[in-house]
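Note that this complex is displayed minus one protein chain, with the remaining chains in position.
Note that the chains are named A and B in the order they appear, and that numbering of residues resets to 1 at the start of each chain.
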Amino acid sequence: MWRYVGRRLVHAIPTLLGASIIVFAMVHLAPGDPISAILPVDASKEQIDDIKKAYGFDKPLPVQYLKWLGRVVQGDLGKSIATRRAVILDVRDSLANSLVLAVSSSVLAFGAGIALGLLAAFRQGRALDKIASAMAVIGVSVPHYWAGIILIIIFSVQLNWLPAMGAASDGGLVAYLRHMILPTIALALIPLGVIARVTRSAALDILNQEFVLALRAKGLAHRRVFGHVVKNAAPQIITVLGLQFGFQLGGSVLVEAVFSWPGTGYLLNLAIFQRDMPVLQGVILVLATFFVLLNLLVDVLQTYIDPRIARH
Amino acid sequence: MSPASLLQTRGLRKHYPLRGGVLRRAQAWVRAVDDVSFDVKPGETLGIVGESGCGKSTLARLILRLVEPDAGGVWFDGEDVLRVLPGRMKRLRRDMQLVFQDPYASLNPRLTIEDAVAFSLLVHGAGRADARDRARALLGRVGLDPHLYGRRYPHELSGGQRQRVNIARALVLDPKLLVLDEPVSALDKSVQAQVLNLLLELKADRELTYVFISHDLNVIEYVSDRVLVMYLGQVVESGTADALAESPKHPYTQALFAAAPSMDPDRRMERPPIAGDPPNPIDPPSGCRFRTRCAFAMPQCADAVPPPVAVGAGHDVACYLYGAATAVTA
Partner (left out) sequence: MSVIALPQELSTVAGAPRSYWRTVAWRLARERATLTAGTLLLLIALSAVLAPWIAPHDPSAGAIRLRLAPVGTPSHLLGTDEQGRDMLSRLLWGGRMTLVAGLTPVVVAFLMGTLLGVIAGYTGGLANTLVMRTMDVFYAFPAVLLAIAISGALGPGLPNTLISLSIVFVPRVVRVAESATVQVKGLEYVAAAKASGASVWQILRYHLLANVLGPVLVFASTQVSLSIILAAGLSFLGLGVTPPAAEWGLMLNTLRQSIYVNAVVPALPGLAIFVTSMAFNLVSDGLRDAMEIRA
């Protein structure tokens, strides 16, 4: 199994390198000369020279890339144009907040999604299935940023139960948690729908197989059949869980924009607004790396649960 | 090379690499077909029999050049199939066709069966209307009324009907040679009989030559004139169907005949005829590949592969039990 892990790690490296190339290329994709993409128009000569030296714009592109990559690997993601702070610091702080949101939202989405999916599968064709499936479709179709706005309208504006903005970083744990509730729900909706649908379909595939019929004919208790279905549907479901967690980490941009939640998404949004390229690049690179490593972890987990995968 | 043969193979070999490890290098080899040589005369049926994994299907594909051999040669009607130019190869393909085993995977689910049969004609330049007419005629000939079945899709037909379509597709180009890879193995016994009889009828009607591959000895006995017995990619015995049935020489052939189900209630077995598990074509035993399951294995069996030895008219065995007294004529 460890050989499989090794092999997957080896495969992940070109992917990461490729991703870094895309991120690097972003600066050069932008219209106009790359310096103006990084520096504001009224930058002093001194700043321009600084940037030229740091990025090596006078050198050929591959050399620039390697220099940039070298710095990135050592943790230097450049300096923000707007705040002049090291990007890595901002990213680190905001990442913590985003992770909190992603994890809590995942717990909600995974728990409710799997429950809904299994409910629908085991009561296939009956009213409960139709209701659960309808809820899943709604989950998948709802634009999460709009859901956030609706939640704010209902719970903040009309009912005034929960706060609408920010994370109350100086308000203590309870305040932090209260601020977390609405964005968590908004972010969880689409993954909930996707997970519910995949779980239902995976569970049905197994339930409809003949050997399950045989098990039931032998009088196997419901609980055991249930356990068996869960065990066999697990690989498919886990793959989706991994993907959806990535969605929540990367896709939190829109929800964080709505709730002004100080995470990477918020940082990204600010960077877009301010055309702050180094921050944009830094955040995206960090998130992409996370995603790749996450998928790697999911693959390894899969192998652990179902050793057949590694033996191909 | 006797000019009287329609099909000849000499020393055919095909090994598949198994790749593994980080760099996906070849770590082991599946020796699917090893040094197989035989002749098929026009108008005869050569039966090839053996267990799963003995290389029969690979052999079928090698003969038709659907897969390139690692070594060896194939001659069809005197022509070297492996060295022929693409243009000529295409024309050659009209003369040799293949009927597949799996009636489900061998038909395109999106084509009606008359289109499936007509496709081959279109490939060779026939006009649409002409192709369709000929396809429908052939469907009728194999027992499927074109008016009733022509515009149906494969999933609407039973396994036996699909095999008839396969046969029609193979015959539509008027081939001289038909290679049949387990054509009835996936069918019920009663349907098997119908399809086999159809095949025999068509053979007589159109003066065809068959290479018939199967693991079922009863079927092979029923249709074949001559029989080749294969084990782990090699030919262990060959001879006329009668000669083999009367006195099988190779221990494996004997075991096969002993294991074949019989309608005779007096033929009972107390012990299974062969010991051990079916073999693995990856890294087979050295020398005679059957020696690990053979009741008569001798020390010399491990040294080298036994060469074929004549034990009767046109009856050859590859086994050290029968001395290398008489050399085999090519």
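In this text, a residue touches a chain if its C-beta (ideal position, glycine included) is under 8 Å from a C-beta of that chain, and two chains touch if they have at least 3 such contacts.
Here the structure is a predicted model, which means the values were calculated and not measured.
Among the chains on display, the ones the left-out chain touches in the entire complex are A, B.
The chain omitted from view is touched by exactly one of A:Leu108, A:Val142 or A:Leu301, namely A:Val142. The chain omitted from view is touched by exactly one of A:Leu116, A:Met180 or A:Val258, namely A:Val258.
Touching the chain that is not shown, out of B:Pro109, B:Gly127 or B:Pro307: B:Pro109 (per the contact rule at the top). Set against the missing chain, the residues A:Pro14, A:Gly75 or A:Gly125 yield one that touches it, A:Pro14. The set of chain A residues touching the chain not shown comprises 14-16, 18-19, 21-23, 25-27, 29-31, 137-138, 140-147, 149-150, 152-153, 157-158, 246-247, 249-251, 253-254, 257-258, 268-269, 271-273, 280, 284, 287-288, 291-292.
Listed here are the chain B residues that touch the chain not shown: 61, 64, 66, 89-91, 93-94, 97-98, 100-102, 105-112, 116, 119-120, 122-124, 148-149, 151-153, 155-161, 166, 169, 173, 188, 190-191, 194.
Everything below uses one rule, namely that only the chains that are shown with their structure count from here on.
Between the Cα centres of chain A and chain B there is a gap of 54 Å.
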